[in-house]
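One protein chain is absent from this view; the other protein chains keep their places.
A and B label the chains in the order they appear, each numbered from 1.
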Amino acid sequence: MYPENLRYTKEHEWLLVEGDTGTVGITDHAQEELGDIVYVDLPRVGTQLTQAGALGSVESVKAVSEIYSPAAGEVTEINGTLADAPEKLNEDPYGAGWLVKIKLSDAAQAAGLMNAADYEAYVGAEK
Amino acid sequence: MIEKVREHLSQNEPLLFERSSPGKCAYQLPALDVPPVDPAEALGAENVRAEIEGFPEVSEVEAIRHFTRLSTWNYAIDHGMYPLGSCTMKYNPRINELVARTEALAWAHPYQPEALAQGSMEVMARMEAALAEITGMDAVTLQPAAGAHGELTGILLIRALLQQRGNPRRKILIPDSAHGTNPATAAIAGYAVQNIKSSESGVLDVSALEQLVTDDVAALMVTNPNTLGVFEENIIHAAEILHAKGAMLYMDGANMNALVGIARPGDFGVDVMHLNLHKTFSTPHGGGGPGAGPVAVKAALEPFLPTPRLKRAGKRWAYDYKRKHSIGRVKAFYGNFGVLVRALAYILAHGGPGLRNATVDAVLNAVYIRKKLEPYYELPYPSPNMHEVVFSDERQARHGVRTGDLAKRLIDYGFHPYTVSFPLIVHGALMIEPTETEGKMEIDQFVNAMISIAREAETDPQLVKSAPHGTRTSRVDEVAAARKPVLRWKPA
Partner (left out) sequence: MLDACGVAHADELFAHLPEAVRLKRPLALDAGVSEYEIVQYFRDRAAENANGYASFLGAGVYRHYRPVLVDTVVSRGEFLTSYTPYQAEISQGTLTAIFEFQTMLCQLTGMDVANASMYDGSTAVPEAAMMAVRATGKGHVLIARSVHPEYREVLHTYARHQGMPVTEFGYVPEAGTIDLEDLDRKLDGLTAAVIVQSPNFFGIVDQVKAAAEMAHQRGALLVVVFTEAVSMGLVEPPVDADIVAGELQSFAISPSYGGPYAGILAIKEKLIRQMPGRLVGQSTDTHGNRAFCLTLATREQHIRREKATSNICTNQALIALMATVFMTVYGKEGLRELATQNLAKAHYLAGKLAPRFCGKFFNEFVARVDDPEAANKALLKKKIIGGLPLARFYPELPDAVLLCATEMNTRAEMDAVAEVLG
């Protein structure tokens, strides 16, 4: 149900680790809860993020949701296409809807996050 | 069966700019009785603008038809009930409009000599006195322009007093059921917000409060009755807890329509509060404003009130600008005088007994609605309600129908929706406040409409989810409006 190669947070973000680069996004559960996304507020390239620290926010028509970083690191790239097409988060939250890429300060932090099975159980329990 | 309304009357009409064409005009100025002046010479050529590109050019008849047609696309209190919880959409008496236009009041300039403004000053003094009596407080400022503005003023007053006592403190406690302006205001006043969870019965959790009130807490902002329409039975105890720790009790007066003539905030421990004249005191909403948000305080806070204050100078009124401890101005001039006139007219018309009767009727109407709708809608909190009642959409949600859908379907029955999804502590809230304006006939029509919709949610949910069906526009795409905002007309 949830991609096996990602790690997940309690705040419904996902992290893809490739070497010391992390890609961050929000899960399908998150985008469904938010509804149609109208705007994404992302940090500037170069911003230092802490684990569980604020990364930005996602807005639907009637709600704003803070996004927290799954791991610590420096923002190296942001997904500029979201400015014109925020709906990508709804349509493809694990692919085209990626938010930022970070240079991980400690790739081992990923191990402390949930795997796909744990996350699925977590979401099920929340409901 | 829909008894109340036909298909929404709807003229067609483009925007002013689409009606425009060069040379049409709707004005005529008198001939100049002084020599004309060359703008370039008087202002400097670089300061003279070219034409106002795109500005409308229409005739008088086109102008009146334009706005008349637009007006037919609106719902209004003059059409029927607004069951909007927390908004107190009562009738806007037309006598208010007449007196506000009395020439020497409407044309008074705020800087005209005090000797030639005694009438306006007397009106303001009378309002201050009336509001002090109604709220049970010691002093009133009429300067704030609206409720949120009054909230800011009130919190700044608290800060000033605590500062004088040595420590302004850093936090303000706000219930999770509060209106959004409360935390927003606290932030602007430089305070951190700490949420306090409501108890299981939906009221202030006094034991939680006891834990949270420290020397670092400046105040608790409370609405009473709260946003569930329930009276905060522990308010006196709450005030004692706060005062024992040197903190203050701020009351958001949005729900005063449940209290006027029955109970006075000053008598149950409130230190400072604001009123919404466009709610409790009948001034018109006019599509979103203007309002007025007078603030009433206990004597300890009086020295900090915004400057200037009215004072007696022999037989006349005068302004006192020498107020060392004042927080300063929150607005230019004296307040929304035109709104004050309307509210005073309302108070004069009702008088003491009439104001109390209005409160009784407002509560009676709301309790009646609760009793009638309880069998059909989930009531999350069983406590007695006052002037408003909050249901949740739990039963209808089982069929996939949410509070927003029910609200849209209510439009087809000829009513404006109730307040949707507020307060946040109720999932899928329906907040209903009829006010005293509504007679039994209108209320029964509303109740019957709500019952019918509850049935439709079970038997034909799609009908409800795709509502409204009889209006000029169907549901508007708010997502597109937010993704690609178009906030002005531009020529093709």
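The rule is short, and it goes like this: contacts are C-beta pairs under 8 Å (C-beta built on N, C-alpha and C of every residue); 3 or more make two chains touch, one makes a residue touch a chain.
These figures come from a predicted structure and were not determined experimentally.
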item	value
Left-out chain, listing which of the shown chains it touches	A, B
Of B:A219, B:A292 or B:M450, the residue in touch with the unshown chain	B:A292
Absent-chain interface as seen on chain A, which is shown	38-39, 41, 59-64
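The rule is simple: only the chains that are shown with their structure count from here on.
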item	value
Intercentroid distance (Cα basis), chain B paired with chain A, Å	39
Footprint of chain A on chain B - complex, ascending	421, 478-479, 482-483
Complex contact set, residues of chain A against chain B	36, 38-39, 59-62, 86-87
